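Complex shown without one protein chain; remaining protein chains in place.
Each chain gets a letter, A and B, in the order it is written, and its residues are counted from 1.
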Amino acid sequence: MDKLPEGVIEPRWIAGSPTLGQVTADIARPMEGKPGKLWYVLFAIALLGLLDLLGMATYLIANGIGVWGLNNSVGWAFDITNFVFWIGIGHAGTLISAILLLFRQKWRTSINRSAEAMTIFAVMCAGLFPLLHMGRPWDAFFIFPYVPNQHGPLWVNFRSPLVWDVFAISTYFTISLVFWFLGLVPDFATLRDRAIGKIKKLVFGVLSLGWNGSHRTWSRYEIVSLVLAGLATPLVLSVHSIVSMDFATSLLPGWHATIFPPYFVAGAIYSGFGMVLTLLILTRQSMNLQRYITMRHLDSMAKVLLLTGSIVSYAYATEFFSAWYGGNIYERYHFINRATGPYAFGFYLMVLCNVLAPQLFWFKRIRNHVGALFAVSILVNIGMWFERFIIIVVSLHRAFLPSGWGMFYPTLVDIGILVGSFGLFFTLFLLFIRYMPMIAIWEVKGVVTDQQHMAHPSAETIGTAGAAGIPAPAGAAGMEHHHAE
Amino acid sequence: MRPLMILLGAVIVVAAAVIGVQHLFRMGMQQGYAPAQPIAFSHKLHAGDNQVPCLYCHYGARSSRHAGIPSSSVCMNCHNILEKQTVEIERFKEAAQLDRPLVSWVKVHNLPDFVYFNHSRHVLSGVACQSCHGEVEKMQRIEQVMPLTMGWCLSCHREHAGVPTNTLERAALRFSETPKPKTGLDCASCHY
Partner (left out) sequence: MSDHCNGAKDKLVTLGARRPPAPPQDYWTSPDELHHGPALRGEFPGGLPEIPAAAIHLPASGEPATAGAAPDGHNHDHEDHDHDHDGGDPDAGIGRRDFLTLMGFGVGAASLAACRAPEQRAIPLPVAAEDMIAGVPNYYATTCGGCASACSLLVKQRDGRPIKIEGNDVSELFGGATCATGQATVLSLYDNERLRGPLWQGQPAAWAEIDEHVTSALAAAAGKPGKIVLVSSTITSPSLRDIVARWGRAFPSFHHVVYDPISASALRLASAQAFGRAIIPHYAFDRARVIVGLDADFLGTWLSPVEFARAYARGRRPDGPTTLHVQFEPGMSVTGSNADRRIPTAPSELGAIAAALLARIARRAGEPEVAAAADPVDPTILDSVAGELWNHRGASLVVAGGNDAALQLVVHTINRLLGNIGHTVDLDRPSLQRQGDDGAMTALVEEMQRGEVHAVILHGVNPAYDYLDGPGFMKALARVALSVSTTDRRDETAAAVHAVCPDHHFLEAWGDAEPIAGYLSLSQPTIAPLFETRAFADSLLRWIDAPGDYYSFLRDYWRTQVMPRQSALATFDAFWDHTLERGVLDLGPPTTPSGAVASADPAGSDWRAAVSELRDESQRAAGTEGRTDGHFELALYESVAMRDGRNANNPWLLELPDPITKITWGNVAELAPSTADKLGLRDGDIVTITAAGGAIEVPVFSQPGQHPRTISVALGYGRTQVGKAGNGVGVNAFPLTRLVRGTRRAWADGATITATGQRDKLATTQSHFSMEGRPIVLETTREELGHAERPEALPNLWNERPAGERSWGMTIDLDACTGCSACVIACQAENNVPVVGKDQIQRQRSMHWIRIDRYYSGSEDNPQSVHQPMMCQHCGHAPCETVCPVLATTTSSEGLNQQVYNRCIGTRYCANNCPYKVRRFNWYNYTTGNHSDYHMANPVGRLVLNPDVTVRSRGVMEKCSLCVQRIHVAKNTAVKRGEPMQDGEIKTACQQVCPTDAIRFGDLNDPKSQVAQRMHDQRTYRVLEDLGTRPNVAYLKKVRHGQTT
């Protein structure tokens, strides 16, 4: 929705009409004041989780993969499930920051910063598992092509999806990190100007790369962000497609499916938005930012969930159909086993969370009820984790030769590491909302100015409005800067 | 002034990186390793000046995976009839008589781990001892001359298999036409 027909009022993404200074003050508050009790409680819990992760990982590396519940039939279970899960989580961030930027979706402004942060932290969690799941993690560097080496030279196997993963994920992480940091620069400048105390000033000074809010800077900035957005956009599709090929290129019934790439991408965005919703509701309530993260934000994210959830459900149906229609006995048995075998409970849990739960969002009352949204978002997270578990474990535990059939039972270490990865994620995220502007100040200001322009309409197109509105905050920041002196 | 500093810094960083990486790749290589031996046995004297054939003492190399270090009894074959005596030769005599091992030599040529190298296979196919051990007959004290890395082994195996030793050429070859695979280049010819 680039342009609106005459007479229609542009939807308001910020409640009330705060002054620009007020916006800065609101968003900078958590960084300058003390956080609420809730933050401390959450942080303590997250920290415990992180410690658990460290302990478990040490135990794992000291003893060997045997401490997990894996066996000759099931070579992957929680490890790769968690990996795919976390990679998936990441996708919402990139989607919001890149694609929605290209489409000039202004509602993203309040949420993109935290969403991007979430992406980075999620990818960090994900990156942990390929390392941990190796039998000999100390030789992990074998999977990087390093020449010249003394082995002749010895190369990596470019046919192996695991090698593609290495490239995909490292690229993904780099781009996301750069994009995120770039978005932070103007805000760092603002903070630098507000900062009291030498150290803060120095830190923010360095981080803001000597930003001066001149028009020239802004226009270049705009271009760079667009370019980066262009670079990031294909990643949204490519990364999870490649991850899905870990399975699609194998010959296992349940893995060997051509629909995996789109199916996984949809699933990734679905789970990602689920997580964004969870996080935003948490921050919104704990940091009382209701003004900037409005019900309308939550509402539109619910709609995205509804859409992607439906795509995922369609993919499930397709899998069953092709299994039946393809007539491959192994494939057919696999899907019968999926629905009736020893892991059926997981399958139905998955259906409940990923197929039925999002359908609630057809109703506006549910989309506008924070409690309900939160509950569903949790369900989505659970459901998507189980989806990966079903795909991986159920396919492996009963493959071609019945003599090789077995069962996977998780051990405490399996569960401990899963919990621990959440510990790592939330530790990072909580630190982020405590010490960094978790909402893009300058972008919000853009929206605010638009809204004021809306109040007395002008011929300005929204596209340029973003840019036109921008110098103001810098100016404002400048004034505050003088006050500080 | 400032750009100069930056340039200088960059140069230093790059140089450090390159050197570091090179060293990392050479990790575990023992080229030039020449430890002192418990007995100052001179290959120059025996193999060089007196022309004792390698395979006379290291007879294992003809029939076995291992070349073997000769027993004291083998030494005595000659030293029983040679009148020149030294303390160390005495020790050998004693060893042979007591049927007790006295000397524990320091191994010089150690291959990387998990490689099965078969001496007899190479000796029988006419590979000169020197091509891997260097000019032993000129050495007072044995030194590892060759790198003994996998890449080094392969370069020779490739030459004999008619496969280019240069990585890029090989890569090019792949695309044009697949060369007839050679046993000597299989992983399992050395790793199993």
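Here is the rule we use: a residue touches a chain if its C-beta (ideal position, glycine included) is under 8 Å from a C-beta of that chain, and two chains touch if they have at least 3 such contacts.
Just so you know, these numbers come straight off a predicted model, no measurement behind them.
Trainee: Looking at the whole complex, which of A:Gln22, A:Asn157, A:Thr174 or A:Thr340 touches the chain that is not displayed?
Mentor: The single option touching the absent chain is A:Asn157.
Trainee: Who touches the missing chain here, A:Tyr40, A:Phe142, A:Phe321 or A:Tyr348?
Mentor: Spelled out, the listed residue whose C-beta touches the missing chain is A:Phe142.
Trainee: So which of B:Ile12, B:Ala40 or B:Leu98 would be touching the chain we can't see?
Mentor: Checking each option in B:Ile12, B:Ala40 or B:Leu98, the one touching the absent chain turns out to be B:Leu98.
Trainee: Out of A:Leu70, A:Ala195, A:Leu289 or A:Ile391, point to the residue that touches the absent chain in the complete complex.
Mentor: In the complete complex, the chain left out is touched by residue A:Leu70.
Trainee: Going by the touch rule given at the top, which residues of chain A touch the chain that is not shown?
Mentor: Chain A touches the chain not shown through residues 61-66, 69-73, 75-76, 130, 133-143, 154-157, 159-163, 166, 246, 249-252, 329-330, 333, 396, 399-407.
Trainee: Tell me, which residues in chain B touch the chain that this view leaves out?
Mentor: Within chain B, the residues that touch the unshown chain are 19-21, 23-24, 27-28, 30, 33, 35, 59-60, 63-66, 68-74, 95-96, 98-107, 110-111, 113-116, 118, 120-121, 124-125, 178-183, 185-189, 191-192.
Rule of thumb we're sticking to: only the chains that are shown with their structure count from here on.
Trainee: Taking the mean of the CA coordinates per chain, how far is chain A from chain B in Å?
Mentor: 54
Trainee: Which residues, counting only chain B, touch chain A once they are in their complex?
Mentor: By the definition above, chain B touches chain A via 25-26, 29, 147, 149-152, 154-155, 167.
Trainee: Considering only the defined contacts, which chain A positions touch chain B in the complex?
Mentor: 147-154
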